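For this view, one protein chain was removed and the others were kept in their places.
Order of writing sets the labels: A and B. Residues in every chain begin at 1.
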Amino acid sequence: MKSIAIIGAGIAGIEAASRLSKQGHKVYLIEKNPEIGGHVAQWDRLFPSQEEAEIVLNDLIKNLNNRAEVLFNSEVQHCGKKDRQFEIILTGNKNLLVDVILVTTGFDTFRAQRKEEYGYGIYENVITSTDLEQMFKKHNVVCKNGNPPKRLAFVHCVGSRDEKVGNRHCSKVCCATAVKQACEIKELYPDCEVFNLYMDLRMFDRHFEDMYHEAQSKYYVNFIRGRLSEAGENKDHQVVLKTEDTLAGKPLKLTVDLLVLMTGMEACDTQKTLNTKLGLRSDTDGFLSTKDVFTQNNFSNTDGVFFAGTCTGPKTIPETLADARAAASLVNAYLMS
Amino acid sequence: MRIEGKEQIWKEYQKEIPNDDFFYVRSCIRQNLFPASEVIFLKILREELSKTIYETPHHTTCGGIGYHSDIVPIETVMTIIARQFALMTEAGFENYACSCITSFGLYSEIIETWNHFPELLEKTRKSLKEATGREFNIPKHLAHASDVIYKVRNEIAEKAKYKLINKHTGKPLKVVEHIGCHYSKMFPNKGIGGAEYPYVLTGMVEAWGGEIVDYPERRHCCGFGFRQYLVQANRGYSLANTHKKFESMEPFEPDMIITNCPGCPFFLDRWQYVIAETEGKCYGAKGQGIPVFTYEEVAGMVLGYDPWDLGLQVHQIAVEPLLDKIGIPYNPETKYQGLNGKDLGKPELPKNICSC
Partner (left out) sequence: MINFGYKRNESATLDLDVDNSELYKKLLKEEPSAATCISCGTCASTCSTGQFTDFNLRKIMLLCKRGDTQSLEPIINRCMLCGKCQFACPKGLNTRHIVLILNKHLHAGKIS
């Protein structure tokens, strides 16, 4: 029986684990947290269909059907090639000897505090898109004072497409998330004025444009093309925004009760520590370098080490799952040869 | 407002400020606008805190006003600044402290330029040698004078006779802090606390008992802008910037403003008068203005120096209501007497803003 260590039990790790274990391999699913599900477990509903994240995640976990050995609270301490296999030492000195390593370490969410000018962690009514999902989950979308927001703005591209914080890349999912969240706010509070401050609206995937159309035609969400330059707090603890309406060619001032920062994806720290241990390489954007961007994007440059999911760059959930299945199929072929 | 968030940022923007032995250079305009500020700086450091501060009458302008008015090219400015550094080197100092924010920004900019383009540094060395025969070292530490007062803020607090507290209510005074744009906007890591939430003046105000007001337009420029003010046709633009700030801070009802730039206190002070006389609007309580101070003046006030020795009588916005709030005594009779006791004459009083 061949064995595989999958590092990271987010949706990519879970999906790859269920495929590979179904094919009869021994799968170790290594997770640094006490629970599996990664970022998706933090989410309430998913674009573009408003499906509950919990349902999607439960389906994935059901598919896994307890076939893989999930190692919770485990981080890779040491990892190296031993003959044709890999030796892995986890926290708590657990030793694994495996034939393949599949890296599914995913992404880290951009730390919004790094955009000092937006005042996250300082102004009490500035939150992130993740914070808002938590509020949706708890059915408690309110300002710090407990009141529902009468005016709310989303800032796209926080920590993405921003060379000042070292990220030139687009995080891909934030535009669609912002439009989804804008519609959800309007569903919840029809009288709330909602503004989306965007640089380009990247509605690239299936049904996304419909979502955008609905945001305009049904919910009257205000789209302003312009990046937030700075936020301040007024005496009533509202957030005062300065941006440019680039389509009107004029500076614009806007005061909102709640400001939501669409924090992007960054290469995750766990992955960075794996790089040196496994001889992996990161690209200029920090995400893992694949063997070939078109034909071999689940392969690393190290024989026996494969990639799946957002460790190789921002992806949507369907893309991540498709990538995980592709990786599982390639790993299976590698093990059979 | 969560102060912990700001404290995290403040931790990231700290810089080494020497404790002693400074070569000090004055500002071109501050002695006219705030005649006692630089004298008070020297007095506090030398007499109160026994520090060594050296200054020489041979130093000149840094060229900043000419540079920012598009008159003096940067190569010339580099050589002027090299000469200042030569004076420091000849006097045996390594720590350079300047009174002016524009100078501080320009020194930072030029040292950074020399780091990136060593050939320009060599060219400057050659130009200076040919023109004056002098040689120079780049300062080991470059500090703005407000950095130095920030460094000793707690020592000043220990010697202070007064606190920035309203003696009638017992509450801290609400203070607006305004740093000069060129203090840290160009190089955030050269300023205490960075550029978004600068701490240099906040630290002083906290140490001396006051409370900082954070208002939405705190980062906005005072509107000086050199050629914007210097050309009369552009002054409406300069005025509009100050107006924007006051409109934004007004709801917080600040008691006073503290600044660290030559231009800002002047414009924040004088434009209040112009706004009152052209639009009839005052931003302080009871038809008064909001008094504006340099950090040296505030240090002098808490140390108990005579307000008229601090030059507070040349402010446009009357300072007496604030002195009364703190409980600092003053003699109205000597307000317009020179240091030699000679009568300086009284200014004409404004019509639309209360004056004393």
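By our rule, a contact is a pair of C-beta atoms (placed from the backbone, for glycine too) under 8 Å apart; a residue touches a chain by one contact, two chains touch by 3 or more.
Keep in mind that what you see is a predicted model, and the values were worked out from it rather than measured.
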Sole contact to the chain not displayed, among B:V274, B:L303, B:I326 or B:C354: B:V274
Among A:Q42, A:N63, A:T255 or A:S329, residue touching the chain not depicted: A:T255
Contacting the left-out chain in the complete assembly, out of A:K137, A:R225 or A:K291: A:R225
Contacts of chain B with the absent chain, listed as residue ranges: 232-233, 235-237, 239-240, 243-244, 274-275, 277-280, 351-352
Sites on chain A contacted by the missing partner chain, in the whole complex: 195, 213, 216-217, 220, 222, 225, 245, 247-248, 250-255
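Methods note: only the chains that are shown with their structure count from here on.
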Chain A-chain B separation of Cα centroids, rounded to whole Å: 46
Of all residues in chain B, those that touch chain A in their complex: 1-2, 4-6, 8-9, 194, 196-197, 214-219, 248, 251-252
Residues on chain A engaged by chain B in the complex (per definition of touch): 113, 116-117, 119-124, 230, 232-235, 237, 240
